[in-house]
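The structure follows.
Note that this complex is displayed minus one protein chain, with the remaining chains in position.
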Amino acid sequence: MSVPVETQLAVERLLARYVASIDEDRLEEWPGYFTEVCCYQIISSENYEQRLPLGVFFADSRGMLRDRVAALRQANVYEPQRYRHLVSSTLITGESGGLVTAQSHYMVVRIMHDGATALFSTGRYLDRVDLRGPEPLFAEKLVIFDSRRIDTLLAIPL
Amino acid sequence: MSVPVETQLAVERLLARYVASIDEDRLEEWPGYFTEVCCYQIISSENYEQRLPLGVFFADSRGMLRDRVAALRQANVYEPQRYRHLVSSTLITGESGGLVTAQSHYMVVRIMHDGATALFSTGRYLDRVDLRGPEPLFAEKLVIFDSRRIDTLLAIPL
Partner (left out) sequence: MSVPVETQLAVERLLARYVASIDEDRLEEWPGYFTEVCCYQIISSENYEQRLPLGVFFADSRGMLRDRVAALRQANVYEPQRYRHLVSSTLITGESGGLVTAQSHYMVVRIMHDGATALFSTGRYLDRVDLRGPEPLFAEKLVIFDSRRIDTLLAIPL
């Protein structure tokens, strides 16, 4: 499969903006990286591979993502913490009619207020990116995490 | 040194496909990323720098890599585990006659069946990539790991 350079970089740039908004606590920008009607799901690799639809989070519209951010801002009970995403190995796997499928590997480190740092989550993104508008947007984003040991109270988007 | 965009992305794409096959347990695809006659070696940075040829794994043909996969599949005695590769900083260091040399930094996280997650290995890839065929292939891949503390029973390719 031959991938146009511009497509590769457009997807990588969307991912870079996405993780920057999260890690710099500009969560209000997060829903804006998705199309109005979208699919965002966080699911374990075990459930994903066994085709069990049970994820730990699901949203199918930008509005639901906005609600999620509002809830996170109100539920300000968590210990302050930071996250640092690293994303690599973005692989375009298909393109059709301006919609691109891509997968990437991610790693998220969590930094607690006292400075304690730990690997929080690793996994991969399965993305469907809509390149037809003025800015690339996620039409679908599946976050498939590797470890079943994940906080059920996911404090932030992945 | 000026590097054509297409060369840079071709090497990055090969690396992305390579790590995706490993992390998604499609090990049977792994030998297919190498030329028939090839060099694949896993070696500690200490031995590499002291020019001691002693690595923890060596193969010089696609057939040997296939044998390795077969052995891994049969020796299914290990605790089930996952790996997650992150690769970054891919730097093309030379090109001659369709063969490109490149180095990259890698990090591998291991996720045990119970969800325990740990840094498994960090290091760099020194690759020689053959761009002359229909798909880019590794003619040579040196995996130079940073830590001498590595499982001698390497369960998976790095």
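Per-chain residue numbering starts at 1, and chain names A and B are given in the order in which the chains are listed.
What we mean here is this: contacts are C-beta pairs under 8 Å (C-beta built on N, C-alpha and C of every residue); 3 or more make two chains touch, one makes a residue touch a chain.
Since the model is a prediction, treat every value here as computed from it, not as a measurement.
Across B:Val37, B:Leu52 or B:Leu119, the single residue that touches the chain missing here is B:Leu119.
Residue A:Ala20 is the one among A:Ala20, A:Val37, A:Leu54 or A:Ala70 that touches the chain not shown. Against the chain not shown here, chain B presents residues 3, 5, 8, 45, 86, 88-91, 103, 105, 107, 119, 122-124, 146-150.
Interface residues of chain A facing the missing partner chain: 5-6, 9, 13, 15-17, 19-20, 23, 82, 84-88, 107, 109, 111, 114-119.
Assume only the chains that are shown with their structure count from here on.
Taking CA atoms, the transformation carrying chain A onto chain B includes a rotation by 120°, reported to the nearest 5.
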